[in-house]
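Everything on this sheet refers to the single structure shown next.
Missing here is one protein chain; the remaining ones are kept as they sit in the complex.
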Amino acid sequence: MKFTPPAVALPFAAAFALAAYAPPAAAQEPIKIGVIGEQSAIAGASLTKAAEMAADDINAHGGVNGRKIQVITYDDHSSATDAVRAFQRAVNQDKVVAVIGSYISEVALAIEPWSARLHMPFITPGAASNDISKHVHDDYDHFKYTFHGWLNSAFIAQSICDYSKDILVGPFGMKTAVVMSEDAAWTTPLDARYLECLPTAGLKVLDHIRFNPDTTDFTPIYNQIEAKHPDVIITGISHVGVQPTVQWHDQQVPIPLAGQSSQATTSTFWKDTNGATEGVITATAASPGVALTDSTVPFTDAYTKRYGDSPAYCGYSSYDMVHIIAEAIQRAGGSTDPDKLVTALEQTDHVGTVGREQFYGRNDQFTHGLKYGPGLVTGVAIQWQNGKQMTVWPADKANGKVTFPSFVKLPKQASAQ
Amino acid sequence: MTFEDKSPRSARAMARLLHSRLLWICAVAVIAALTLPLWVSAYLLGVLTAAYYFGIFAMSWDLLFGFAGEVNFGPTFLIGIGAYAAAILNSRYGLSIPLCVLAGAATAIVGGVLLAVPALRLRGPYFGLVTLVAVLLLLNAVVIFAGVTGGEIGMTVPDVLSIDATTNYWIALAALIISAAILFGLSRSTLGLILQASGQDPVGTQALGFNITKHKVAAFCTSAAFSGTAGALLVFYMGTASVDTVVDIAIGVQVIIAAVLGGRRTILGAVLGAVFLILATELLRPLGQLNTFVVAAVALAVILFFPEGLLGYAMHAGERK
Partner (left out) sequence: MLTLQILIDGFAISSLYGLAAVGFTLIFGVSGVLNLSHGGIMVVAALVGWATAAEYGFGSYLGAAVGVLAGLGLALVTYFVVVRQIQNSRAIPKEETEIFVLTGTLLWGIMIQEGMAYLFSDNPITMRPLIAGVVNIFGVRTPANEILIAVLCWVVIGLLWLLVNRTGAGKALLAASMNPRGLSLLGFELSRIYLLVWVIYGVLAGVAGVLLATFLGVSSANAGQLTASAFSIVVLGGLGSVSGSLVAAYLVGYLETVTAYLIAPTLRPIPALVLLVLAVYVRPQGLLGRR
């Protein structure tokens, strides 16, 4: 009997050889940063694109101590498991020194334990769940490698309560609200904070609706809300955006939409909704044409020129986080040792595109979370008007006044403020 | 004078075994697998670990399909139940990993019985439908009870098998070899013959007095036990459980593809198919978004043009006219 090795073995051998091959180490090796994003989602793609831009900017100015920054991107297909696999690949195969990852809380929370186990600094530029920094506070030694590079849900809610008081309660005499959010990890603390701070801002909460993120038909929900006759709907939506907005417009629901609608922060949203988003207010990181800091507008312009659309909210923070990592490496004397990097990151005081970025410390409630407050990072509120995002809050950055579509019923028209 | 083989039966059986092409293929594969950690990167070991668990999924499916003739369109129903049961027990109640894995397997078996009993009363496309519906139900249940299961995106478990890539690799390899041995043995045993017969000629088999329903339920339970165990182990390897890896219909399709790619009714071919599929997806990762597309396209091409599968061709290569 002749024994012929199965032809099937050859492709495997080739595959192993290819994958196992490692090029010899170069003298001035680039500093690798892994960036994990959801490529088929606008926000996720923005994350990775902004990071690549940041790397190019840093390299154009000489890199870090002469070494170039190399961004390696991964698509996690909006799946926690894919993200974990990508993270493991970044650490074990591609030998990165830090990972920036995801704007989805569930994904960031899945990566966090691995960042702890593998001692790899990990920053999320867009996820919102309070738990991300809560874990660091509760078990610092284990979870210290994780940093929360954006405002968490509690602060997002606070900023929404703040702007509601300034631009809704005051000028329009609004007194009541209904909270409407998708059932997801980031909205649990968001809603909890809404229920606490909205009454303080002057809005009584009449009802609190959480819907399945898979919902496609929002008619029953709007009907339920309308029956309560609130003055405003405060939203917490990210997974959905186009559909509730379009249906709000098509059904001419007479109640304004405000709050946080992550998809509404992207510049393509007007087109995606065929203009139905007219009048929708949302919190966001930054908006076109408004200089939160000296680097906001140049970044927005350069990004738009290179990629065709303005950055999503996590694009701004992703860009800043790459710079923050580069600065931390410099502060650590060029070392990329994880523990030294963590200490250096904790000392961050960076004026980025969205404000002045610092992280809370070990003894604060939200350890390693981004600090919120005037003079630091507050985000802005924008309203879609005639195809443009007009900034309506805070007052010192506003470039437009709040107006609503004709089908929306208001308690009183805005007085000249 | 005609030649008569006078050697004892056991020696002849042994000789047949040693000459068996299949045995040599397996031996080479196992030895290669055992030596891999010596010269392959931690990352690749990780990919293979996932591939081995996938191999167990595919073998379990092949037992049911290849031998019982039942097209299970929802292998992920059994895998998912085992995986999520283990994950929830670990994250909510803090039970130890071995306990959770056992519980996962047990829950999967219960699921298998619940599925088998009504499904086996149906013929043709309806059976496949029921299995598909089961997956849809599980998918919806996970999404609706997102508070407990983490919904669409997934949940994290506090415990993992190990952080070390090599340890994880050994565990997966061990699970694979044990499962392969048992499943292959079953397929060649009396149970396997009865299943094969009931798959190909149910009326005749029943006429011979065999209770095919009982045997098919047994096959279901076996498939469930292995799928559930491997699903639970996979969760404790990754540290997360998400619908994308253990419940999604796309995963079920990949399991079927792996088994068909490797060679239907060979049990061991399923391992080949699984390893090929997982390796291909990972190696194509730099393509970013399109890697799933490319893998699906390749798999489609294979089933269109090489329905016999890899092992099928390897085994019969020399025998072609």
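Order of writing sets the chain letters: A and B. Residues in each chain are counted from 1.
The rule we apply is simple: a contact is a pair of C-beta atoms (placed from the backbone, for glycine too) under 8 Å apart; a residue touches a chain by one contact, two chains touch by 3 or more.
Since this is a predicted model, take the numbers as computed values, not measurements.
*Asks:* Could you tell me which of B:113, B:178 or B:250 touches the chain that is not displayed?
*Replies:* From the options B:113, B:178 or B:250, the contact with the absent chain belongs to B:250.
*Asks:* Just name the one of A:276, A:292, A:322 or A:392 that touches the chain not displayed here.
*Replies:* In the complete complex, the chain left out is touched by residue A:276.
*Asks:* I'm checking contacts with the chain that's been left out. Which of B:22, B:42, B:110 or B:144 qualifies?
*Replies:* B:144
*Asks:* State which residues belonging to subunit B touch the missing partner chain.
*Replies:* 65, 71, 73, 118, 121-122, 124-126, 128-130, 132-133, 136-137, 140, 144, 249-250, 253, 256-257, 260, 289-290, 292-293, 296-297, 299-300, 303-308
*Asks:* Can you name the residues of subunit A that touch the chain not displayed here?
*Replies:* 40-42, 45, 78, 183, 209-212, 214-217, 219-221, 223-224, 240-243, 246-247, 250-252, 263, 268, 271-274, 276
The rule is simple: only the chains that are shown with their structure count from here on.
*Asks:* Using mean C-alpha positions as chain centres, tell me how far subunit A is from subunit B in Å, no decimals.
*Replies:* 38
*Asks:* For subunit B, which residues count as touching subunit A in their complex?
*Replies:* So the residues of subunit B in touch with subunit A come to 19, 21, 24-25, 28, 36, 39-44, 46, 50, 143-144, 146-147, 150-156, 158, 160, 163, 165, 238-242, 244-245, 272, 275-276, 279, 282-283, 285, 288-289, 292, 310-311, 313-314, 317-318.
*Asks:* How about subunit A: which of its residues touch subunit B in the complex?
*Replies:* That would be residues 1-9, 11-12, 15-16, 18-20, 22, 39-40, 73-75, 77-82, 84-86, 88-89, 92-94, 104, 106-107, 109-110, 112-114, 117-118, 183-185, 212-214 of subunit A.
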